[in-house]
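Have a look at the structure that comes next, please.
The other protein chains are all here in position, but one chain of the complex has been omitted.
And now, chain A:
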Amino acid sequence: MSLKQGGYIPRDRGWQPDAFTPPYKTSVKRSPQAALLSMPTTLGEETGPVFGHDIIGAMDNDLIHNFAADGQSAIGPRIIVHGVVKDESGRPVPGALIEVWQANAGGRYRHKKEGYLGALDPNFGGCGRAITDETGHYEFRSIQPGPYPWPNGLNDWRPAHIHFSIFGLGFAQRLITQMYFEGDPHIPLCPIVGVLKSQEAFDALTAPLDMNRTVPMDARAFKFDITLRGRRQTYFENRPEGL
């Protein structure tokens, strides 16, 4: 009798946001109307690209310095963001590529299509990446992003947030999300946060201040753990060991 990885556990669509969420206006014409077609995961979803640590440069996870001129650093509150990537069974996910992007301390993104009057920081690019270690941990350094206005309602402001893109081991685990900061009064007002269906889901994206990881006289820390989809463990009694 052998223990084999089964397919991925179905995504809980009652927990994840729906596609059609009218208060977030852009979703109205970008949401499918037909039901999603359910299918079991196959090899194409159970495999996925895996990136070696060799793609990561020494500064890739340091947004304070990775775009800054020599001897310079980005302006803003210095922070460490760290956490563990696990699957739904609680098993750490090593080797997961995490890509992050964010606005600068004034809420301004470095992007050609961004027109906010907040100033660019010449020493801040706004992107970073890391790969989880053998215990599933990651961390990066950055500056705390500022809130920024967006043309949805007449006076909508995004909470301070950092975007996360995560690759697990299977393409079925592919996930993009946003991390918010504990105590931000914009969180309950935001139509994008509002696509989530429960306070529990809001909380799952809100990183607490982590004074135990803060570096005195240097940077405060926030902890953001991530959970990716899990797999069934299946006994294949009709197959010989090793298959």
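Definition applied: a residue touches a chain if its C-beta (ideal position, glycine included) is under 8 Å from a C-beta of that chain, and two chains touch if they have at least 3 such contacts; residues count from 1.
By our rule, contacts and distances are computed from a predicted model.
K.L.:
With one chain of the assembly withheld, which option in "3-methyl-2-oxobutanoate dehydrogenase (2-methylpropanoyl-transferring)", "Protocatechuate 3,4-dioxygenase subunit alpha", "Na(+)/H(+) antiporter subunit B" or "Tyrosinase" matches that chain's UniProt protein name?
P.N.:
"Protocatechuate 3,4-dioxygenase subunit alpha"
K.L.:
Specify the residue from the set A:8, A:138 or A:222 that touches the hidden chain.
P.N.:
Residue touching the chain left out of view: A:8.
K.L.:
Out of A:106, A:146 or A:170, which residue would touch the omitted chain in the full complex?
P.N.:
Of these options, the touching residue for the absent chain is A:170.
K.L.:
Contacts of chain A with the missing chain: which residues?
P.N.:
These residues touch the chain not displayed: 5, 7-8, 10-13, 15-19, 21, 24, 26-34, 36-51, 55, 57, 59-60, 66-67, 86-90, 99-101, 109-114, 125-129, 163, 165, 169-172, 174-178, 192-193, 195-196, 200-201, 204-205, 226-230.
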